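Before I ask anything, let me first share the structure, which is written out below as structure tokens.
With one protein chain withheld, the remaining protein chains of the complex are depicted in position.
Our next item is subunit A:
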């Protein structure tokens, strides 16, 4: 029998070939359909052209959004007339991060829309609701957010415009994310017209993940990393004498507020945030290699996060001229960064060089409190070597011990960080106050990034806010 089959196939090799070809083609097609439908399910469901969304909304009550401790951040209730109303118990507090679900969607409301409009309630409950003619309860989304930290951060920012990001470096959990000015998501429909007409303060922008700012002196973290990378054995021998300014190609860089730092080494240049010394360091770098380092640090690309974020920009290559290079070295010029990316780089330093992807949604559960979906901490990769991270950590500890962030010195925990005062606009002297850092330095648990728009020096304005958040975290 076998030989017979062999003979037949041998004689009709061409037909067999075509048969195999089509069979493989269809296996490919089936594989493609399966892969496509599974990987695009959520994305396609949220497309506004997809009418299925409306059907689910009509069938299920939108699920709740909760903080890590179970506090309700958003829920749908029925008003006295029996109409559905989305309620945000903390009003303005989570306006950007939790977002809103009418007039478009934003924040977790947008990111978790798929889960919120689906219902995995038990069949028995659904059957009972069918009988009483009620809607099914949508699934609840538990976030990683901490109400206390969010409150402290928001209060600390006060009336300033700016943003705060608080994360766990070893997991990537976002504990707090504040953007000011804020708004009350319950009133979004009423204030919508005002909000979108007001392009001055751009209230709807989540400054924490979408705001693009000049990094100022916080960029010296990146500069220091590249210098250590290019001079791994000799960087500690670096010496420079600061006269308060440095000039190349008719371009002049000054130290902040006209300071003159005198003789500085590498560690002191960083701790005192000496602009002239870092311009000097920047000029010595291999610009091609530096460009690669910047891209590896997630500049010029979409961040690996599931929520809305903007792309931070800085371009350095062989073609970068000296005057531009000096501007880049102190985080000015065309360089821009989101508080989120600065926080991620800081987290990588705190976590032995490994970046965990920041995430906001911890798990989703149905009305019977069974978990439908759990999001585990997800490693992005190594942003820098462990010894590089250790060296940067040492520099950042010195910033607290003897540098610009001394307001964090002598506390029950040891903090590490870097300040920045990023000049913006045309008026000389106006600057955004930055701080990014973590604590405890020995075994970092929490990472805080603060920006206050137009406040002044980072050490004076941003560091105290970071301190209040650290205090709240460590319960002191």
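Everything that follows uses one rule, which is that a contact is a pair of C-beta atoms (placed from the backbone, for glycine too) under 8 Å apart; a residue touches a chain by one contact, two chains touch by 3 or more; residues count from 1.
Rule of thumb we're sticking to: contacts and distances are computed from a predicted model.
Of the names listed as "Chemotaxis protein CheA", "FtsW/RodA/SpoVE family cell cycle protein", "Nitrite reductase" or "ABC transporter permease", the one that matches the UniProt record for the absent chain is "FtsW/RodA/SpoVE family cell cycle protein".
Residues touching the missing chain, restricted to subunit A, are 1, 3-5, 7-9, 11-16, 18-19, 22-23, 25-26, 29-30, 32-34, 36-38, 40-41, 44-45, 47, 49-52, 55, 123, 126-127, 130 (touch as defined at the top).
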